[in-house]
Structure formats: C-alpha cells, structure tokens
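A protein chain is absent from this complex, but the other protein chains hold their places.
Coming up: subunit A.
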Amino acid sequence: MLGLNTKDTTLLIVVAVLALGAPFILNPFPEASSLAQFNAGYPDLMQRFAIFGIFAIGFNILFGLTGYLSFGHAAFLGVGSYSAVWMFKLLGMNVLPAIALSIIVAGLFALLIGYISLRRSGIYFSILTLAFAQMSFNLAYSVLTPITNGETGLQLTLSDPRIFGQSATSDGGIPVTNLLPGFEMRETFTWEIGPWLFQFNTGYYLCAAFLLLAFYLSVRIFRSPFGLMLRAVKSNQQRMHYTGLNTRPYTLAAFVISGMYAGLAGGLLASMDPLAGAERMQWTASGEVVLMTILGGAGTLIGPVLGAGFIKYFENIFSKINDSVLHGWFGFMPDGMENAIIFVSHFFVGKSWHLTLGLLFMLVVTFLPGGLVEGGQRIGRLFRRKPAKDPKSADMKPAE
C-alpha cells in the first residue's frame, strides 16, 4: 500500500491508530480516580507528543541514517517558530501558510549551515553545528531583537497588520490561529462516557496528520535508494569516496530534509501557541532531541516517535509527582520506611525529573544502544525463544 511493503504498511497503520486514537489511549483512567494524574490525553500534551515526534523523526533521518551527530538541530526549530509567528503577524491567522513558510525558511537555513558544516565529519561536525546553533541563539537574544523580540520572545499584538485577517477580533482580543475561518486550533470537543472524559482537539489532529505524513515520508526515505546511500555513508564513507562517489550532496540533502522536519515542528509549535522564544534554539534543546532519538532507538523507524512520546510523557508525569502524592502511595508502610522511600524518590521526581532522564539515558547508551526498540526486540525474542536470524538483525542494526 502506498508503495510500502507489508511490514512497513503495518507499522504505518500502527502509528496511524496510535495517533488518531491518542485521546482514548492516553486517557485510560476515569477522571475522578486517583490515577487520573497519569492521564496524558489533554490537548496541550498530545500536541507536544506529535510535534516532538516529528522533530525526532527528522533528526533520525540525519543521525540514524548517516551517523552525523548534529548538536544544533534546535536552531531549525527556532527559526521555524519565528517565521510562523511572523506569518501570523503579517498575513493572517491561517496556519497553513505559516507552516509552509517555516518549512521553507528552516530548509534554507539548513542548506546554509549544512553546506558549511558537512565539510567535516565526526566530532568536528558536532562542534560546528553546535557553534552555529549557539550563534543563532546568541544573535536572536541580542542583535536580532527587531526580528526576534529578544528575551521577551516574539508575540502577537493588537497592532499587527494581518493583511488577510483582522488585527483584532470584534471584542478587542487577539485573533486565534485557525485552519480555515471558524476552524480554530484551540477548539476542543469533549466527550464524556461514564466517568471517562475524552478530549478531541483540532490542533492535535492537525499535528497528528502532519506526524503521519512525516512518518510516511521517512519510511519512504528509509527504503529508497537515497536512504541506502545514506546508510552506506554511515558504514564507511571512506570507501564511498574511493569508489569515486561524492557523498556530500547526499548528506547535504539528508541534512536539509531533517532541517525541514525541524522547521515543520517549529511551525506547528507556533501554530498551537503563537509565540516564539530564543530558548527554543539553545543547545540544551538540541540535546533533548538527541536524547529522544537515542532513547527510542536511532536508525529505526518508530524509535524516535516512541522516544519523543516517552520523554514528553514522563517529563509531564514525573514533574507532577510531589510530596502529598508520594505520601498517598507509600502511606501503608511504617513511618520510618515511608520517609526513607520518600527521601530517596525525591531525587527522581518533581523538579529533579531531569536526573531520572539523565540516568535512564546513560543506562540506555551503555546497555541498550538500540534504545527502546532494541529493548522491545530483546524481550520479544525472549518470549519466542528463537535465536534471531542474522540477516534480519543486521537489517535492524541500531545506530551508533
């Protein structure tokens, strides 16, 4: 179907079902129960799942296929956000032109940076991309303030021209982003079934549609001759050079494509909430997408989506766990033990959630270089009790 083989079609359908059914799947607990805090089915978080999924898929096209570790990918996301917000300011509140522009601008930016950075490989490439991203971040904070609005971040105001829309709504507010007039991004349809509450948000479904499209394109890229060429670059670039092949156009294409994915993610981020700040470009933000991709499984198709969902979910849930929640959980234990456990778990929840993330990441890199996907495969193999066939495992070989 759609030019995919059976296995990939199944994968695409799985992602489609997960994405479209997310409001149900992520809200398994009744609203009034004590477990409701583990629900993740509210629009804001679901949008972030989809958006960072797209970001990680794009990063994976570069890192997973070619092995070039970019530490400055957030710059493209930031550029995408800025261009989308500028479209909202100048043209109107329709999201499609904004997203289109953010993809184009991020692509051009990636072309420029990639053209220079890809002259080097290995750690030098990482440092070059890092340097470019930090430069963009610093400039966005200081000199480019007329474009980026500096530390405050770029926001919509009532005095924006918006030539195809209106500067202000009839009741004097700032208009909201929409897909078509009257089809607003923030619109949410709530469906109550018994004690359960499901929220269907227009913005989320737009993100999910883009996620599916992005996923489909990445499957096609992975299976194409172009994708094969990128893998060859990863396994031995020198040998490619010896055969007289210039690999740079291929790696540059991969870099630009992955920059465009990041731009799309940035544009969507701005469409859901029309503001853009420089901190989106900081190198810690670039580090986050690296974490997502590696945690999920670099070089695999579904890994980045899983990793993005995993990190965003636990970021949200772990940081919500506080003292009273912990006391509620461990209340049945004797006091001393309860306090000891709560003292230890303090390190890992609430504001210290990044500690958990860092530890988890170290464990994954050390013991499970293929990320969650490899973990799943290992567990699956354990249950089937069948030794993995070599050609198959070579096919799914995790990235380094």
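We adopt the following convention: a residue touches a chain if its C-beta (ideal position, glycine included) is under 8 Å from a C-beta of that chain, and two chains touch if they have at least 3 such contacts; residues count from 1.
Just so we're on the same page, contacts and distances are computed from a predicted model.
Not every chain of the complex appears here, and the one that does not is recorded in UniProt as "Amino acid/amide ABC transporter membrane protein 1, HAAT family", selected from "Amino acid/amide ABC transporter membrane protein 1, HAAT family", "Cytochrome c oxidase subunit 1", "Putative mRNA 3-end processing factor" or "Acetoin dehydrogenase E1 component beta-subunit".
Checked against the full complex, the one of A:25, A:123, A:147 or A:163 touching the unshown chain is A:123. Residue-wise, the contact with the chain that is not shown comes from A:358, picked out of A:195, A:328 or A:358.
Residues of subunit A in touch with the missing chain: 67, 69, 116, 119-124, 126-128, 130-132, 134-135, 138-139, 141-144, 283-284, 287, 290, 294, 346-347, 351-352, 354-355, 357-359, 361-362, 365-366, 369, 400.
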